[in-house]
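To start, the structure under review is shown below, and the notes come after it.
With one protein chain held back, the other chains of the complex are shown just where they sit.
Our next item is subunit A:
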Amino acid sequence: MGEEVAVVLEPPRPKSPPRYPDLCGRRRLQLELQILNREVDFLKDELQSLEGVPPVSRSCKEVNEFVGTKQDPLLPIEKKRHRSCGLFWWIRSKLCICVPWICCSCQCLPKCKRPCCFDCSCCSCPDVSCCKPGCKSCNKPCCGANNCSCCDMSCCKPDCPSCSPSCSSCCKPNCSSCCNPSCCKPNCGSCCNLSCCKPNCGSCCKPNCGCFKLSSCCKFQCSPNCCTCTLPSCSGCNPCGSCKGCCSCPSDCCNCKPSCGCFSAQCCSCAESCTCPSCSSCFGCFKSFKCSNLFGGCCSCKQVFKCQSSCCKGAPSCCKCQSSCCEGEDGSSSCWRPCCSVPKPSCPGCSCGCVWSCRKCTEGCRCSGCRNPCCATGCLC
């Protein structure tokens, strides 16, 4: 079989959203006016709804109260608390004093009720008022009211005198020399970068935009004026090489012979001749597919299993119903309900939470005692 010419598939071009009917003059203005008046009503409603709305601090309180109410399997261990610190902790909490040397020697985690900026790793700078220019223990740059030398987003306000021009947060809509995504608005002049290039991009278009790059000018609806969003021809590649991507047709893929017999997408790893991956990398060969070796060592995955009605009676060869099959159900049922009919082993404390770190674990369940994820197959870690 000779090489076939690659068929270049045109990507579908979704239609643009419907435009307003191009009625001339009066009717178009009336429609736009209607839209604006509706927007005015929405904005008035929103302004009204803000009356009586509590400040942000209330929501922050709710967030703080919520976090910690649920056990989180991804959070690290609680720090150990030495018994000897217990009395000290109680005394401290009553005196509301953050004394650094006591704090650090007991390795406690003091909860200073007042801001504490001593040079102690246990204490943190709880709020901005703690961060004075000479504060050493704050891990973050100190942004006091009169010190904007450390320029970060929260520090630099529009009239911040000491922020350098390169400070991105200083540059508001009338920026000139500081050109970054936050600076450049739709009517950008000389700041030509990605954020300038919106669907109605004019002169801020990159010449070789590339295709299907979500962050670039071509947001799947690129206009012909803006950039070239067509797939270059993959004339050297044949279907075996699966040239579907945008402009990415690996050269070695083009050497694949159609007679390779490989599962098509995987043919792209061909070298001098078409060497198909070994059967172990064929799709799972688990439920519905099985590797079968063809000539030359190439494999293909063919469906070999066909679920029999007996699958619901626990026949292990069935591809659909496994341990999740509901006992007692008629064999013609599709066993779609997840059901743990297999008795679950008990979950000792140390096996809870080790679902992912245990390679032997093949099925997860929830431990009735600790409510942590557990291995249903009784994997102990």
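Simple rule for what comes next: a residue touches a chain if its C-beta (ideal position, glycine included) is under 8 Å from a C-beta of that chain, and two chains touch if they have at least 3 such contacts; residues count from 1.
The criterion applied here is as follows: contacts and distances are computed from a predicted model.
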Candidate names "SAM-dependent MTase TRM10-type domain-containing protein", "DNA primase large subunit", "Nephrin" or "Guanine nucleotide-binding protein subunit beta"; UniProt protein name, chain not shown:
"Guanine nucleotide-binding protein subunit beta"
Listed in rising order, the subunit A residues that touch the chain left out are 9, 11-12, 14-18, 20, 25-26, 29-30, 32-33, 35-40, 42-44, 46-47, 50, 53-57, 59-64, 66-81, 109-113, 115, 124-128, 152-153, 166, 168, 180-182, 193-195, 198-199, 212, 214-215, 219-221, 242, 244-245, 265-266, 268, 281, 283-284, 286-289, 301-303, 320, 324, 334, 336-338, 353, 355-357, 361-364, 366, 372-373
